[in-house]
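Omission of a single protein chain aside, the complex is shown with its protein chains in their original locations.
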Amino acid sequence: MNLTLGCKIKAILAIPITLLLVFGIYSYFEMKKISQLSEKLYKHPYTVSNSVRDLKIYITEMQNVSEKAHQGLVSNKNIRLVESLDSKNKNVLASFALIKKRFLGDKVKVISAEKVYKNWYNKNLMLIELASKNQPMEKIMASKLECARLLKSLSLKTEYLLNFANSKGKLFYENSKRTNKEASVNLAVFLFISTLMSIMFSYFTVGSINKKLRKLTEDLFSNASQVSVEAKEIAVSSSRLSETSTEQASSLQETASSLEELSAMVKNNVSQAEASSLKSHEVNSKSLDLQGKMNQIIKSMEEITKSNEDIVSLVKVIEIIGDKTRIIDDIVFQTKILSFNASVEAERAGEHGRGFSVVAQEVSKLAEVSGSSSREISQIVKTSIEKAKNISDQNFNKVKSGNEFVKEAATALLSMSESSSEITQSSENILIASQDQSEGIAQVNQAVSQLDQATQQNASLAEQSASAGAELNQQSAKMMNSLFDLIQIIDGKKRAMSKQPLDNVVSINKNITEEVHEEKPFKLSKTGTSDGWSDI
Amino acid sequence: MEVQAEKNEIKKHLVFRVGDRVLALPLINIFEIVTDFNIEPVPNSKDYISGLINIRGQIIKVMDLNYMFSKKYTEYRARQTSIVVIETANNNVGILVDDVLRVGNFLIEEIKSIPKSMNDRMSNLIEKVYKSNKSEMCFILSLDKILTVEDDLKGESE
Partner (left out) sequence: MDEEFLAELRQCFFEDSLESFEKTEACFIDLEKQNNIEENLDEISRVFHNIKGGAKSIGFNELGDFCHITEDLIVAIKKNELPLNSSNIDCLLKSNDLLKESLSLLENNQLPKNYFKQHENKINSIINKENTSGVGELKVVPEDTAQIQEQIQPLEKPAEKNININNTKVINELKVKPNLKTAPRPNLGNQSIKMPLNKIDNLINLFGEQSINLSRLNNLSKDINKDSIKEFRGALDSLNKLTHDLQQTVLSLRMIKVDKLFSRLERVVRETAKQVNKKIVFHTNGKDSELDKTIVDALLDPLTHMVRNAVDHGIESDSTSRIFSGKDEIGNITLSAMRRGGNFVIELTDDGKGMDKDKLVAKAVEKGIINSKDEIKENDIFSLIFKKGFSSAEQLTDVSGRGVGMDVVNQMISKLRGHCEINSVVGEGSVFTITLPLSLAMINGTLVRANQQNYVIPNSDFCQTAQIQGYMIKESNINDYCLEYSGSVYPLLPLHNILSSDYNKKFEDNNYVALFVDYKKDKFAILLDDLVSQEKIILKKVDEEIESINGILGGAILGDGNVVLVLEVKEIIENYLMVS
């Protein structure tokens, strides 16, 4: 039932009211019904019966009159009689009209009755007339009989009408009685039920409200008690906070001092890095120098190689000489063979060839001499080539080893310069890193001071919270008390819980706040730059 | 009628080296000495036949003297190995020699015949020897034997 309490209460109130209203309306209607009925009763059957009665009266009167008229017959009374008849007739007719109006049954009956009446009247009149005129008594008697018959029928009809009306009236009366009875029963029932209902409803609602209230109060109570507990705790933690703030402050101090140390170290690093950077620059330039010198060495080696190549080309020239010598050798050989062939031919020529054979021999000798000289040249060439080759090989080797050495030195230099550039690089990196470091330290410093501030704040906050806690406690105690009152209202008795004494709470709070206040004097100075460290 | 240089009692010989031996042939029998040659081998020919060469339009058979002596083929060395062409009635025949040394004037009295008791292959081809006062010595080949060597060697191989 999530309705508000107001709603509930409204409901509690509204329902009976509504019920009452309902009853009222019901009863009103019932009353009306009854009145209607009564009216109806009155209107119709009563009226009818009245009217019928009137009728009857009238008729009777009329009859009387008529009779009188019949008897007395002439006089002036007759005229009056007739007039009274006439007025009564009017009344009858009016009654008939009224009956007609109000008759609940078959209107034909009325009409027929009326007709009959009218017949009677007419007949009556006629009779009078007749009487007056002194008519034959038979006609008069016939007419009288007729009138009597008519009158009888009329009275029958009227009687019927009357009965009808009476029955109707009885009916209506019964109805209304019944209705009345019913209504009253209903009403009673309604009343009973509604009463019951409202009682139940209110019981429930109020009960639930009550329950809820109780629950709430209990909750409140527990909350309140919790609150007070927590208020205590707050107090405690505030004090603790205070403590820790103090601790924090002290550690902050430590941090600050180590930061200072760090900063000093960083500074040192920086200076070292700068120094090493300088040194490595020096090394670089020196190695460049050295490289230049190496290039010179290489150049001179190249020159040596060139001269070696010259030697090689010289060797080639010598080899060409050797080749030419080979050609000479070929020629020598061919000459030799030619000389042999010449000898052969000379021999063949026999006597004539003798001179020629001498020539051939000489040629052979010449060939031999050339041959040996050519061999000598060959040998010389060979040895010179060997020597030259040796020299050039030696040179080549020397140059080669020189080259290798240069290469090694070059590579060493290269690695050196690489390392030195690495050093430079590293120094720069160190510098940058140191700068970052200082920045970092500064930031840390800042952070530390912020921390300090925060700590301070913490401390004051702690103080505040302590006091707030105390206050809270107090308030909770008060609340507890109010609560008890409420419970009392609800339950109507005092609960078992005792009212909280407010004092304890207050005292605790006081302690806390005192503590907090004591720790205040320490303050951290703020430093923005590394130079500021020196202040401390 | 035979033509011999009897007047000076000198018979000219061509001295040449075959393998380790120094041999000689009468100059008269020599047609030519050829140093620049291209030997065309003949398949299915005897082993001692190196092949054929062309001398001014004449096709001449070349025999490997070294092989005939020592069953080893002559190694070609430029400006040393030569072919000595021997004149025959029908066709000239060449022999492959390792080195042509000189033309020697052999005194006839210093040319002696060899006894046939020597049993090696050489003796088949040599019939005379020349020994000079200066204690030069060389064997003089027998032309007939050389030219008819096929039969002799055939006999051998069979």
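Per-chain numbering from 1; labels A and B assigned in written order.
To be clear about the criterion, contacts are C-beta pairs under 8 Å (C-beta built on N, C-alpha and C of every residue); 3 or more make two chains touch, one makes a residue touch a chain.
These numbers come from a predicted model, not from an experiment.
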Omitted chain's touching partners, listed by label: B
Full-complex contact with the absent chain, from B:E9, B:E75 or B:D144: B:D144
Touch list for subunit B against the chain that is not drawn: 1-3, 28-29, 38, 40-46, 49, 51-54, 57-61, 87-91, 93, 143-144, 147-148, 150
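Keep in mind that, in the parts below, only the chains that are shown with their structure count from here on.
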Residues of subunit A that touch subunit B when the two form their complex: 329-330, 333-334, 336-337, 339-341, 343-344, 347-348, 350, 357, 360-361, 364
Complex contact set, residues of subunit B against subunit A: 3, 5, 12, 14, 27-28, 30-33, 35, 79-80, 82, 100, 102-103
